[in-house]
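What follows is part of the complex, with its chains left where they were.
Think of it as A, B and C in the order they're written, each chain with its own count starting at 1.
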Amino acid sequence: MKSAVVQLPGLNRDRDMIDALTKISGQAPVTVWQTETSIPDVDLIVIPGGFSYGDYLRCGAIAARMPVMQAIRDKAEKGVKVLGVCNGFQILVETGLLPGALMRNTSLRFVCKEVLLEVVNADTAFTRAYEEGQVIRCPVAHHDGNYFVDEETLASMQDNRQIVFRYAAGTNPNGSLSDIAGVINTAGNVLGMMPHPENLIEAAHGGLDGRGIFASALDVIVA
Amino acid sequence: MIKARVTVTLKNGVLDPQGKAIEGALSGLGFQGVGHVRQGKVFDIELEGTDRNAAEANLKDMCERLLANTVIENYTLALD
Amino acid sequence: MNIRNSIEITPELVASHGLKPDEYQRILDLIGREPTFTELGIFSAMWNEHCSYKSSKKWLRTLPIKGPRVIQGPGENAGVVDIDDGDCVVFKMESHNHPSYIEPYQGAATGVGGILRDVFTMGARPIAAMNALRFGAPDHPKTKHLVSGVVAGVGGYGNSFGVPTVGGEVEFDERYNGNILVNAFAAGLAKSDAIFYSKAEGVGLPVVYLGAKTGRDGVGGATMASAEFDESIEEKRPTVQVGDPFTEKCLLEACLELMKTGAVIAIQDMGAAGLTCSAVEMGAKGDLGIELDLDKVPVREERMSAYEMMLSESQERMLMVLRPEKEDEAKAIFVKWGLDFAIVGKTTDDLRFRILHQGEEVANLPIKELGDEAPEYDRPWIAGNGKSPLPASEVAEPQDYNVALLKLVGSPNQASRRWVWEQYDTFIQGNSLQRPGGDAGVVRVDGHPTKALAFSSDVTPRYVEADPVEGGKQAVAECWRNISATGAEPLAATDNLNFGNPEKPEIMGQLVGAIQGIGEACRALDFPIVSGNVSLYNETNGIAILPTPTIAGVGLLPDWSKMARIGDMRDGDVLIMIGT
């Protein structure tokens, strides 16, 4: 399966993401620059973390309006899988591909630590490698991960099983509504999540818990 | 040239962690009688030209498309 | 504000530039006439303590700076140390004490930005950062504000730039009430055959301005960094420099891309007294003159004077000597990253530093002398009447050891620093093998199957005050131990010497003693000092900080699978104490 990683000025976990995808699929992803208006044929498009355009104004706001996002939107509408991690999630929310908004952490501080994630929905293209209810470890590193959505939307998200990850066991690091850590669109091909699975995929990272997301999305058998 | 100020504030009902923190900090500093605090943003923007109607329409467009996240924010415009 | 070049040079003006009457006389002798206002500013920037090391140079020369692995010692933007396989580690530490006291968030942020630039100017991609912080008493009214601002600023810049913070120090003591310390360390990885230096080569070649635009930020900042504080500092507030980590991240990527094209002959970041120091350094090192046309400098504000442009400390800027045939290729890279790229001058063969502004020559100075002829002092010093040891008999035995232990581990200087380092991105780049909380931070060498680097920053200021020589030694030894405790071989170190007013013999004595102790320890341990920074005049109303010579070291682990760490202990494990 082929993948692509979007590179925008200010993103800084693109190299981590390229590394993770390469190590897990054995194939380096293609990279797509901010000005590109079409995206090569791939099965998975990843928007990595960082501070695109400095995250000035609002996190992900400026990135969401770059030409390349229109191309991603087109691909998403055609069913290509799109994964946004951290700033990538913020960008997807700003484009409207995912519901809700990501606000400043309630502590008002940047938070970097390992948290626990409950896999709420293991029945998605990104979580098939996990069991429903499984709790995995995962690092977080962000200033604006406090997920917000109005009650009505939340209810319909619940009905549609759009909440894919929740912070488990009191580890919610940012005040996120309903402990939400990751959500998927109704079509099931666009996932956004705040935590960084790409930083927990090999022995040197001290664990492999993050592999399942990439393995699921890339159809790789998890070791 | 026209100078405009765009003010973007959180919608009612949207949790405002920054405002909450400021409430706490103000009372920590000994200020009494402080009720709700909500934090927002302002943008001071210079626009070429003199047509105020055009400028206003333009600014509205900027707000809808970039400056405000209308999922959680409202905006108001003021022209100098 | 529009400062003209024709301002009359009065003794007061000279004094307000931090130049002593004999130093001004030296200028007159050197150029044979009265300097213009811009020239006075240039001299003040080049000859202040911060840039010229005039009080410490004599003593810094005694430090061991060589070793089989040292590729570049002090004198460049950062030190360079060989770590085998054609890889090298590039690192340095730098203080941003005064700016952080005035504006903690931006002061700390721009301190981190400055040290990162020092590292990537040399062609290295930053892979690790540390921050050594010292604040006043926890209950001092300013401390809380300063701590939260500084920590947020360190994180705000480093997290956005994308470098893992793997270690540091945070300590409190009332002696820092009026002068906090913010020492930032950064290390980067490069190939030994692709290091970039600041020495210009070739006559008539374009001098290029890179990065962000120039504003009035911090005009006079370097002069301030070398002056003692007094109560009026709050009024004197210079225009604060604001950091823009986004631009810096773009600058990093653009510079590394540019360096691969072979376009760069010499490159230097603009730090304190930006355009002045960087241009003079590039020219003087290469035995070349430099001519700058300020009308070509990208500016952010209107009506900037030559004086302001030459002394501006706007961040995220660099100066480069370019291979002319590569101009288009080089420019395209900067345009791609949304950065300024402007040819602002050229190298010349006349050894003059010439500045043109609006058709007028506003400065024409001998370039070598600006650096080489800076005053150097052998300041009088007295060996401190160090504190005598405290005999155990004078300390009452605790009534309850449990209570005493709890008090100890709960005290501000012993308590966990998790609340600090959880605000720093410690995972990014995916190579952090040991994050803060242990003895040293450990980062895997990207692209190598087994190699890793260990980093630690240490000093115990009260030891240095009690006995500067022993305290200096102890700082080195602690750093060395922290690195070796991970299983790494300590390779080399950088130092950040933070002291009070060197014009006082007892303070000068602390500096001299500490350098002596550091030197002795580094020689004994084959642990050369490859870069460093001196921050003097950390005094307020005559009260000096504790002498704080921070030592940050780097070690090499050939095989990280054999790395040791704290933690991972199990019930029934045996505890062994080794050493004396």
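The rule is simple: contacts are C-beta pairs under 8 Å (C-beta built on N, C-alpha and C of every residue); 3 or more make two chains touch, one makes a residue touch a chain.
Remember, it's a predicted structure, so these values are computed and weren't measured experimentally.
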Chain copy counts across the complete structure file, not just the copies drawn: A x1, B x2, C x1
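In this text, only the chains that are shown with their structure count from here on.
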Pair with more cross-chain C-beta pairs in contact, given A-B and A-C: A-C
Centre-to-centre distance between chain C and chain B (centres being mean Cα positions), rounded to whole Å: 39
Distance from chain B to chain A - Cα centre to Cα centre, in angstrom: 29
Geometric centre distance via CA averages, chain C-chain A, whole Å: 37
Residues on chain A engaged by chain C in the complex (per definition of touch): 9-10, 12-13, 15-16, 19-20, 50-51, 53-56, 109-113, 139, 141, 143, 196, 198-199, 204-205
Residue numbers on chain B that touch chain A, as the complex places them: 13-15, 17-18, 20-21, 65-67, 69, 71-72
Contact footprint of chain B on chain A as seen in their complex: 57-58, 61-62, 65, 94, 100-101, 103-106, 108, 146, 148, 150, 175
